[in-house]
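One protein chain is absent from this view; the other protein chains keep their places.
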Amino acid sequence: MTSMILPPKQPAARRFVFVAMVLACVVLSPLAVLSGYGLDVITEIMIFAIVAVSLNLILGYGGMVSFGHAAFFGLGAYATVLISTRYDVSPWLGLAGGVGTATAAAIVIGAFCVRLGGVGFFMMSLAFAQLLNSGAIKWRPLTGGSDGVGGLLRPELFGFDLSDAGPMYLFTAAGLVGVLLFMRMVIASPFGHAMVGTRESSLRMDAIGYQTRRIRLAAFAVSGAIAGLGGALYAFYNGFVSPDALSFGMSGMILLMVILGGKGSLLGPVLGAGLFLSVKNIVSTHTSHWLLIVGCIFVACVMVCPDGILGFGKRLFRSGERR
Amino acid sequence: MLRLENISKAFGSLVVSNSVTLDVTAGQRHTIIGPNGAGKTTLINQIGGQLSPDSGKIFLHGQEITRLSAPLRARAGLARTFQKNTLFQALSVFENVRLGAQAAHGRTYDLFRSWRSDTGVLAQAEQAIEQMNLGRIAAQPVGKLSYGDLRQVEVAVALATSPTVLLLDEPTSGLSPSETAQMIDVLRALPREISILMIEHDMEVVFSIADHITVLYYGEVIASGAPRNVADDPRVQEVYLGAPQ
Amino acid sequence: MDLFLTQLLNGLVYSVLLFLVSAGLALIFGLLGIVNLAHGSFFMLGGFVALSVTAATGSFWLAMLLAPIPVMAVAGLIEVVFLRRLYARSQLDQVLLTFGLSFILTDVTETIWGKGLSSLQEPQGLREGVSILGNVFPAYRLALLAFGFICAFAIWLVLERTRAGSMVRAGVDDARTAMGIGLNVPALRTATFAIGGGLAALAGVVAGPLLGVFSGIDVEVLIPAFIVVAIGGLGSLRGALIGSLVIGFADTLGKAYIPGVSMFLIYFAMIGILLVRPYGLFGQDPAGG
Partner (left out) sequence: MVEKRSQTPSATRRGLVRGAGLVTAGSLVSAFPMPAIAQVTKSPIRIGCLNVYNKAGGIYGQAIFEGLQLYLDQVGGKIAGRSVELLREDDEFNPQVALQKARKLVESEKIQILAGPLGSHIAAAIAAYMKKAGTPWIVTGAGSTELTKGRLPHMFRATFSNWQVASTMGAWAAANLKREAAVIASDYLAGHDIADAFRDSFVKGGGKVVKEIFTPPGTNDFSAYISDLVTSPPPMTYVFYSGSDAIRFVKQYDQFGLKAKSDLIGFQSTLDADTFSGQGDSALGAISSSIYCETLDTPENKAYVDLFREKKKSYPGVFDESGYTAMRIIDDAAKLIDGNVEDDAAFAAALAKTNIKAPRGPVSFDQVTHQAIQNVYIRKVEKVDGVLRNEPIATVANVGDYPPNKA
């Protein structure tokens, strides 16, 4: 192959070792420094990072603005709790069921949503999330209504009890790393490129022979599955789920995390989730004007750095270099 | 290769295609000309599948494709360019072209492999880029290209899908004389395995490429044949040059 | 009066309420292309300002007249300071901006007026019930019904029959041409956004005696209003009217006769209509064709 056209590949092996070591340090260091509550906070951040990453797949790469992503997060969580508690089976089956339910729902809901573009997509995704939210509130015998449903006990994994903060943290970290590696692969795959192409110009994609609806649907399903995994982990984390997990506000929060960190980049949503939840945890204790601060973050983000903190940082870095 | 039978299309009371019938034979360089509003682009859109005709039939390699969606037509070997820029702005020239090649040859639903591993697609893309002499700008994002380069990328993306029939919607419009000359060279160099149906305004381009000309006037075919015959047709002269001299 | 007829009347009143909220939303989307998630906040703000006006003057009518003014000012300011820079950007940015602004407005409202639950009293003379065929129906609701239809007619009249209206429509159709013929498009946009906000505030005032005035009502009214405009067609006033009727009746009759599924009914309606007509009943495909 001519290297003139192809972007150069980095030397793989050494880089991999380096990344793996940094990753291991990043993952393991909180275990040494933090105790129970601190680890819990980071665990929650990582769970929402997974959900934000999943939204970023369709939003950042696929160009689909969903205001109903809480649907898959919430379904994953609900299914995990309900399967584990109502049928008295292993929570691991619950987790699998949670991911499965979210994926199935994403395929069905996606089939409706991907027919529409732009605002239509936005409205349709919102309608389905609201529908599920109403269902969770109304179907009291199954879901416990607006009071939610709980009682899930975290299982064991390789002899470690996940109900301790440490193992749960590591388990979630493994999940996040796995999701990120998967995302990295998808983005670089022929499918990932087809998705970006669909975002950039679906007319052109049609004309050169891609069935764009099908590509969008596949992306939607993958995204729903990952969000379902996030929901299932959240069910493990909390042992409890309520209709809030399916709400308008939850969808908005996930969206904010992606935008805040930077859409269309691998690590942006992770950064966004971390920043948002950290600020929330710190600020909400000290002031009742929490909403004001969230609002200002939103506005500042849109006005000053529409490509997120990651994009903002990159721009700063580049302009620094130029000088 | 490509055959249109009595294609008609109207937007409300405005008839844009009136029982158009035309044939593109294998290896032909077929050009559609006609004044503004003759319904040329609408016709291309109907062939490409972006619009569907009200009545009539379209055949590709003898198979009827009238009801086929645009992507399926593309896979059957029909490629087209657009007049307005619908390229993937955020991607590089190479990636644009590579997406064209992937559509025809690649495993689009493969999530678990890098795009680099699909060497067949890469080779196809590189070939299209070389055909259009785009090597020098292959790594640049399309959003930053000049207009002339964009027209060439248009053709390269279409070529990358390895078409048997190529539809070109005014490939030289807006180009400078030197760019136009370049485009003519490139198009003339294309192998005869590819049949071309082209809309063009510039008569110099038409006469240096076309071996068959169809004249469209208000949605209707008023003449069709070899360039010399068409040029001598009194109706064509009337339409094009106003009153006969 | 027959129970069914009463329920129909209830549905009509609720529809009118929905129309008053969604008209501004549709106007803003239709003319500016902005999905305004802060619309509920304008509604809420209108109610609170009216609360202060009635507390000071005791007059509901005065509140109706005055409350939209400061809200229009706030909306206008938002357009000038923020939205003006975003027209060239993606719809997502506009959605996010107004979403953020709705948080800020909620906080500001709570800081000024507190978190307490309040409600506006109906104006004197409309507090009693009116007897219709033997059953009592609240006079205020009947007045609201009339007011809603007058508003719908007035908006239509202004847009279709006045010079200002045609200027606005020209600005929508083609901003560049409108500028070419000497229209001040930026000012038109500011005015449109302000008027949309003012309409929401007016809705907040007249809905006050029914729905109450409190922090949190913004989201409560925003979602149904969204469904209405999605069904009716984004940006179409006629669509907003029809959408309001669909949702108002579906919701009220659902509650009355099939309470088990009434909560889902409006979402089913929305999904069904979007499927058949992706841009709503009276919406236009923005891509043309």
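We just call them A, B and C in the order they show up, numbering each chain from 1.
By definition in this document, a residue touches a chain if its C-beta (ideal position, glycine included) is under 8 Å from a C-beta of that chain, and two chains touch if they have at least 3 such contacts.
For clarity, every value in this text was computed on a predicted model and none was experimentally measured.
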**OP:** Using the contact definition given at the top, list the shown chains touched by the missing chain.
**Re:** A, C
Subject >> Touch criterion as defined above, residue of C:A56, C:V81 or C:L117 at the omitted chain >> reply: C:L117
**OP:** Among C:G76, C:G100, C:G196 or C:P209, single out the residue that touches the unshown chain.
**Re:** C:P209
**OP:** Please give every residue of chain C in contact with the chain that is not shown.
**Re:** 3, 6-7, 10, 13-14, 17, 110, 115-119, 121-122, 129, 135-138, 140-141, 209-217, 220-221, 224, 251-253, 255-256, 259, 263
Original post:
If you put the missing chain back, which residues of chain A would it touch?
Top reply: 35-38, 40-41, 44, 137-138, 140, 145-148, 150, 234, 238-242, 244-245, 281, 284-285, 288, 290-291
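Rule of thumb we're sticking to: only the chains that are shown with their structure count from here on.
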**OP:** Just say which it is for the chain contacts: an open line, a closed ring, a star, complete, or other.
**Re:** line
Original post:
How many angstrom between the C-alpha centroids of chain C and chain A?
Top reply: 33
**OP:** Could you put a whole-Å number on the gap between the CA centroids of chain A and chain B?
**Re:** 42
Original post:
So, what's the distance in Å between the C-alpha centres of chain C and chain B?
Top reply: 48
Original post:
What residues in chain A touch two or more of the other chains?
Top reply: none
Original post:
Contact residues on chain A for chain B in the complex?
Top reply: 1-2, 4-7, 9, 185-186, 188-194, 196-197, 200-201, 203-212, 215, 218, 222
Subject >> In the complex with chain A, residue positions of chain C that touch it >> reply: 35, 82, 85-86, 89, 91-93, 95-97, 99-108, 110-111, 219, 223, 226-227, 230, 234, 260, 263-264, 267-268, 270-271, 274-275, 278-279, 286
**OP:** Flag every residue of chain A that touches chain C in the complex, lowest number first.
**Re:** 65, 67, 112, 115-116, 118-120, 122-124, 126-128, 130-131, 134-135, 137-138, 248-249, 252, 255-256, 259, 289, 291-292, 294-299, 301-303, 306
